[in-house]
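For this view, one protein chain was removed and the others were kept in their places.
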Amino acid sequence: MAKYFDVSVEDIFNTMEARFRVEGAKGVNAVLAYDISGDGGGKWLVEVRDDSVKVAKTDDLSGFSVKTSADAETFVGVNIGKIDGTQAFMSGKIKIEGDMALVAASAKMFTRYSLPKKSAVTVQGIFDTLVARFQPQNAAGLDISVGYDITGEDGGQWTAVIKDGKCALETGLRDNCAVVNIVKAKDYIDLILGKLDPMVAMGAGRLKLKGDMNVAMQLPKIFAKFEPPKEEEEQELIVIKRNISVDMKYSTGPVMGKFFEGLIEKKILANKCPKCGRMQVPPREVCAECRCWAGDMIEVGPSGTITLIEIIYYSSPDPLTGETRETPYAQVHILLDGIGTEETFWHLLKNEDLADTKKGDRVRPVWSDKRVGSVHDIIHFERIRD
Amino acid sequence: MTEENKHCYIKEGKLALPYQYFAGRVGSKFLVSLRDKKKILGVKCEKCGKVFIPPRKTCERCFEDISEKWVELSNEGEVTNFTVVRTDDKHHPRKAPYVLAMIKLGGADTPIAHILGGVDPDSVKTGMKVKAVFADKAVNTMLQIDRFEPVN
Partner (left out) sequence: MKKHKKNRNVAIIGIGQTHHSSHREDVNQPEMIHEAVERALKDAGIGIEDVDALVHGNMELFEMVHQPDLWHVIGTGGYGKACYRVTTGGTTGATIVGVGDNIVASGLHDIVMIIGFEKQQEGHTTGGITNMADPLWARNLQTGALTGATAEKTINEFGADRAKRAAMRLRVTLDKHASLNPHAHRNFGLDYDQIDDLMVNSPQLVGELRLIHMCSQSDGAVAIILACEEKAKKISKKPVWIRDHVTVHREETFNMFGINENQEVTHHNAARKLFGRNGITNPREYFDVFEMYDPSSWWGLDWLREFLQLEGDEHLKMVENDEVSINGSFPLNPSGGVISTNPIGATAALRVAEAALQVRGDAGAHQIPREVKHALASGFGGTFWTVLFMLEKDLDWQEAE
């Protein structure tokens, strides 16, 4: 199984059910599909149903809510935090089809995959400190060699040569060792860290001593206790999250006020500059060009011609309501009938018209039944198809 | 209604914005110490000798980096100034009436503003000895000290 950063794609998916967070998936009903290419890749479906999750390897990804495609290395890297997800997405290494908001939400549904913690203490690390831990005052008159035969993965052979109140470490086993410790690497680390009792280890045959037992008994005195290196703790960085919400009152003034009165009566009013004849909608107190009072209100539209259609594929939550509009939706800029050529009117397009509406098409407003003098008095504009 | 404001209306609206604030390394150490050890830390500028609380990375007068110069302050101090808040507002941390006091902790040169509780507002005096009462749960703001109260 191909591994990237010591982790395989299978590792990520096999631990997904265990990493599921019920509190992060409340109200979510979605099928997340993954198409991972390259060595160790494959196809997976992750079905999230409110408080349960099912992860399955499959050949058929149909019926997904969102599909993420990536190469195996990128996928693993992003999942274990070695590759920046946004960066990978933006540069095209990750592709997402369907409901993109679910990808962000999935970060809350699963805890991050964490690498199985490797012991910070290694056999090599223990021997690296052996000479420094030598206690000459407890080794007066000794002239011996102590052998270590550490077996298994990450093991090795060493000989501590003690003579004239000094200690030297050699790799390999000398023939003339007074005693040789034979033990598996993992057990040796546990012995040194005090997690495994030497008598128990000997009783179970996991620690074998070949040679002079008396010398073996002296060893804890000859060498000071091994202190494992302290893991540097990552500092906790405090962040507070807040939401400022202030109730506001906005004055319409008489010009915008008249415009709103018009909307209640299903009329769109523009104001006209007495100097240049320019019309503005929604109306503003003064002409933007001549800077003179433009109080004359003239009814325009309500139908008009689309001059620009903006199809929104990515919508961020409206901070005023917290709601996110469903995408895609379209905003249209409309040249209302009778407005002249100076200003377009900005509103939404009926979703059903999205597929086949283009610049130059004719539209009319769809009025709300409850008109109170607001932008929402017009629900949206719809295409005139007759 | 006059002719001029006949067409004027007031529309209700809202300004609502989510935000987050990062305390940074210096601020985080201060807040974590309040929360986990119930100890109040300041930083000392060795150039001007001033001990600041809340701690900051730079002495604003000497422009020296003092972010590593931690000193532990006393959890007790004295009121250097105070006011009694007598109106209610949804943004206030307590119901009125309550006391907001400037408190200079033992070992600090700058006072901090905090809530003074457990006392009749009318009996608060400048110079009064007070001690910090820590919040029971994680707050991660200055209100990790829930309030100050008079000593005895």
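Letters are used for the chains, namely A and B, taken in the order the chains are written, and counting of residues starts over at 1 for each.
Criterion: a residue touches a chain if its C-beta (ideal position, glycine included) is under 8 Å from a C-beta of that chain, and two chains touch if they have at least 3 such contacts.
For clarity, every value in this text was computed on a predicted model and none was experimentally measured.
Student: Looking at the full complex, which residue from A:Ile96, A:Val161 or A:Leu209 touches the chain that isn't shown here?
Tutor: A:Ile96
Student: Of A:Ala18, A:Val239, A:Cys276 or A:Cys292, which sits in contact with the chain we cannot see?
Tutor: A:Val239
Student: Which of A:Leu130, A:Val281 or A:Val300 sits in contact with the chain that's absent?
Tutor: That would be A:Val281, which touches the missing chain.
Student: Among A:Val131, A:Val200, A:Met217 or A:Leu308, which residue is in touch with the absent chain?
Tutor: A:Leu308
Student: Provide the residue numbers of subunit A that touch the chain removed from this figure.
Tutor: Within subunit A, the residues touching the omitted chain are 86-87, 89-92, 95-96, 100, 237, 239, 242, 244, 248, 250, 252, 256, 280-282, 288, 306-316, 318-320, 331, 333, 335, 341-348, 359, 374-376.
Student: Contacts of subunit B with the missing chain: which residues?
Tutor: Touching the chain left out of view, subunit B contributes residues 11, 13, 15, 17-27, 56-58, 60-61, 63.
The rule is simple: only the chains that are shown with their structure count from here on.
Student: So, what's the distance in Å between the C-alpha centres of subunit B and subunit A?
Tutor: Whole-Å distance between the two chain centres: 34.
Student: What does subunit B use to touch subunit A in their complex?
Tutor: Per the stated touch rule, the residues are 4-25, 27-29, 31-32, 140-141.
Student: Across the complex, what residues on subunit A touch subunit B?
Tutor: The touching residues are 235-255, 257-258, 260-261, 319-322, 373-374.
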